[in-house]
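Quick one: this structure, given as structure tokens, is what I'll be asking you about.
Every protein chain except one is present and positioned as in the full complex.
Per-chain residue numbering starts at 1, and chain names A, B and C are given in the order in which the chains are listed.
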Amino acid sequence: MKNSGSNENSLLRIENASISFGGVKAVRDVSFEVQKGAIQALIGPNGAGKTTLFNLITGVFPLDSGHIYFQGQDAAKRKNFQRVSMGIARTFQNVELFTGMTVLENVMVGQHVRTKTGFLGAIARLPKSRREEAEIREKAMHWLKFVGLDHAADSRAGDLAFGWQRSVEIARALASEPQLLLLDEPAAGLNANETGQLGDLMRQIRDLGVTLLLVEHDMSLTMEISDRIVVLDQGAKLSEGAPREVQADEKVIAAYLGT
Amino acid sequence: MMQELLQYLFGGITNGAIYAVIALGFSTLYSATDLINFAQGEFVMLGALLLVTLWLNLGLPLPLAFVLVVLAVGLAGIIFERLAIRTVSKPDPIVLVIITVGASIFLRGLGMVGWGRDPLAIPSFFKLDSIEIAGAYLLPQSLFIVITVTILVAALTFFYKKTLTGKAMSACAINKKAASLLGIGTERMTLMAFALATGLGAVAGVMIAPITMATYDMGSMLGLKGFCAAMLGGLGSLWGALIGGLLLGIAEALGVGFVSSGLKDAIAFLLLLLILYIRPTGILGAKSSHRF
Amino acid sequence: MKAGKMKTLATLAVCIVLAGLVFAPGAFAKDTYKIGGIFSVTGGASFLGAPEKMSMQMVVDQINAAGGIDGHMLEAVIYDTKGDPTEAVNFANKLINKDRVLAIVGPSTTPTTMAVIPLCVRARLPLISCAAGNGIVNPIQPYVFKTAQSDIQAVATIYAYMKEQGMKKIAILCVDNGFGASGAVQLREQAAKFGLEVVSDESYGGKDTDMTAQLTKARKAAPDALVCWGTNPGPAVVAKNAQQLKLDFPLFMSHGVASPKFIDIAGDACEGIMLPTGAVLIADTLAADYHQKAALDKYISDYKNAYNAGVSGFGGYAYDAMKILEIALKGTNGDKAKIRDNIEAIQGYIGVTGTFNFSPTEHNGLGADSFLMVEIADGTWKVMK
């Protein structure tokens, strides 16, 4: 087994990750690293395998072959919910909120891995769990304030406008106190104004010390905000580098124009 | 020993053929709409009871009665889809399960009001003696059912693979949105699938009535066993329905023969649980991930 | 806050609705004798419950038409258990405590009867069950009676005949419900007494559609005869399967299929089948001086006049129960303990099912005459020997 990292600063390291569905290789031998404190983007044409890669990192699917190291630990061995407690949080392309619960409750669920009260504890409701419950509520309000939605705390999540739902999802992910936050097309369906606010929010999140990995189709946002970009095409890594390098890469241009 | 084994097999085939023809209805509906109709058994019951009325009470010739029964039950299926399925404001599986369970109680009630509580006898379609093979006996009616089911399966396969409507129906099942973008009316397809599935239920009812007799409460257990058969063969697979039905019937007969007759009903459900746990796509089902 | 208010409102609404439901008013009239009836009018045992309900209603109407009992009109309050013991308990309870009946006729099946017995015992209310199970009157409970023949007599009748014919080995095939289970117990227990050996012991499900597997297994044991214990439609399927398999030993059935319906649905497959039955089935073939003849003819013609339908032995259980109550109610002025005592004192009452002789140690009261062996021949019943 390789040592935890050539680079002290590496948070997530993917080595030769592969998976196929029914004979189709959705992700082929992809390797890259994500540095602590960075905003890194994953781009590529439709069907390039970006969301699949997200699902591999978060453990929705098991790897066919390859490794995923998170903070030097072998993440591939953990189940999806265990990876959250390791410090990996995510949002979904189509926004997956608990629609029938309030906005506040959504964010409260986000703290699941950082809290302890179990079945019996909930029934007994000892002072310890009372205290924890109050803390959960307080922290959830804090994260709602952070994304600017504290005023909507008691609304049903499913009733919110789409842009707000996205923010709730981000707040919910942040509530698990992640090291790494995976955002799957966070700007999809947002207008220009909202996209601008989203960029600001992402920088604020980075400033909290959370590393960001995003899949995004909005190129201007991606180029503006990312420190580093990995380009995928048909399941394989095509190119990697700073935004400018990637923009200049002929293979990338060909892949985008070709499809 | 051989003779017994063969007789168990024949008994199994009789029951299995019944399960298979009911399973066919489940699979047809599921392959087109991704829906499971818990009232399928009650449409079988309607088929059997209507046959009593048309053939025995009104004296229509058997083939005509057969056709009329299938049409009438198919129509009932259409009405059911229109009134109870399409109007659902929240098509969750839980909601649909309960609606179809409600429908099964409703239809059973109608059956009781309309035809009374007593079982009604239906003579065999063939005035033939049972067929003897190596000391074991098989009913002509069972043979008739097996052959009819095979023909039905072949015809339905042809319908799905070769005809435009059939292809459109299977397209709907795979992806409703895409299908509607291609200009396929998904609502009409669902309606057709219901008519087809309930019509098949009626065919089942007509064919099995001489063996099982017709009662208002005959449908529930048959429906459940038919579902087990469909799952066993692979829900949505037509040939799977046939194989699953026969397999279940034979397993039950062998269970009675070699284990205990009291546990017979448990066999179907044990098999169901096993298949759900180990290979939920069934014996012939394609390996698909999206449904689980 | 909004949610909280809504919840309070909802709670309040729920409470009010519930209160309304539970305290729905019930009417009761004075000076009529109320008699309760609990039958499985729908559900799996409806073939029992439906004729029982009609027979009971018929007797009540007749009594009222004749001026009631000691001037008191009768009122039948009849509920349908659907064969569910929980509902039987609920309705028995309602009859006892809300309708305040003087006695209960029914329930139709053994499990539903067993479920209501504790209630009637506690309330000291006479119960005349129409179910077959021997456990109902054994051990004797002071307030519990029954009019249906018990399995003991049915089995004994069959076995006596078999012994006469010199049979040694028998196969049994019983339905897996209460009726079949208590039949199976008697079949097993009494065999030795008649010099019989049970060589095959199988069961089948009430809704099974093919019993060839069980029959094949039975055939393997080479019995002298097969006894099938069940109620329609299972035995009809057994008969058909036996015909299909060309079994070479005779088939016996229980009194559970003793109705014209059986011949109707089993068709020519039931030729040669033998079974014990009450005399009601063969009333028209009985000699004019047969002791039950008058009672049977009256029941059959009354039933035909009232419902334009043929009778079965099952309706007769409720008919007899009501007739016994009619006798027992006289001179009691509605005192339940007296009614009970009166039932125990009934001797030699000739009913549809048989002759009843009750006593403090006998709460079924039926003698050997409650069963006759019949054979099905040419689509009808023939008394044997």
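Here are some notes:
One rule holds in what follows: a residue touches a chain if its C-beta (ideal position, glycine included) is under 8 Å from a C-beta of that chain, and two chains touch if they have at least 3 such contacts.
What we mean here is this: contacts and distances are computed from a predicted model.
One chain of this complex is left out of the view, and of "Amino acid/amide ABC transporter membrane protein 2, HAAT family", "Probable oxaloacetate decarboxylase gamma chain", "HypC/HybG/HupF family hydrogenase formation chaperone" or "Peptide/nickel transport system permease protein", the protein name its UniProt record gives is "Amino acid/amide ABC transporter membrane protein 2, HAAT family".
For the chain that does not appear, the touching partners among the shown chains are A, B, C. Note on the undisplayed chain: of the listed residues C:E52, C:D80 or C:D208, the one touching it is C:D80.
Only one residue in the set B:L62, B:V88, B:I133 or B:A155 touches the chain that does not appear here, and it is B:V88. Listed by residue number, the positions of chain C touching the unshown chain are 1, 3-4, 6-8, 10-11, 13-15, 17-18, 21-23, 41-42, 79-80, 82-87, 89-90, 93-94, 96-98, 110-112, 114-115, 117-118, 133, 135, 176-178, 180-182. Mapped onto chain B, the interface with the missing chain covers residues 36, 84, 87-90, 92-95, 97-99, 101-110, 112-113, 220, 224, 227-228, 231, 260, 262-263, 265-266, 269-270, 272-273, 276-277, 280, 292. Taking the whole complex into account, chain A touches the unshown chain at residues 58, 60, 79-82, 84-85, 89-90, 92, 96-101, 105, 108-110, 112-113, 115, 117-119, 121-123, 125, 129, 132-134, 136-138, 141, 153, 172-173, 175-176.
We take it that only the chains that are shown with their structure count from here on.
Rounded to whole angstrom, the centroid-to-centroid distance between chain B and chain C, based on C-alpha atoms, equals 35 Å. Averaging C-alpha coordinates per chain places the centre of chain A 47 Å away from that of chain B.
In chain B, there is no position where the chain touches two or more neighbouring chains simultaneously.
By the touch criterion stated above, chain B contacts chain C in their complex at residues 4, 7-8, 10-12, 14-15, 18, 112, 117-121, 123, 130, 137, 139, 208, 211-213, 215, 217-218, 221-222, 252-254, 256-257, 261-262, 264-265.
Across the complex, chain B is touched by residues 42-44, 46-47, 50, 176, 202-205, 207-214, 216-217, 220, 232-233, 236-237, 243-246, 261, 264-267 of chain C.
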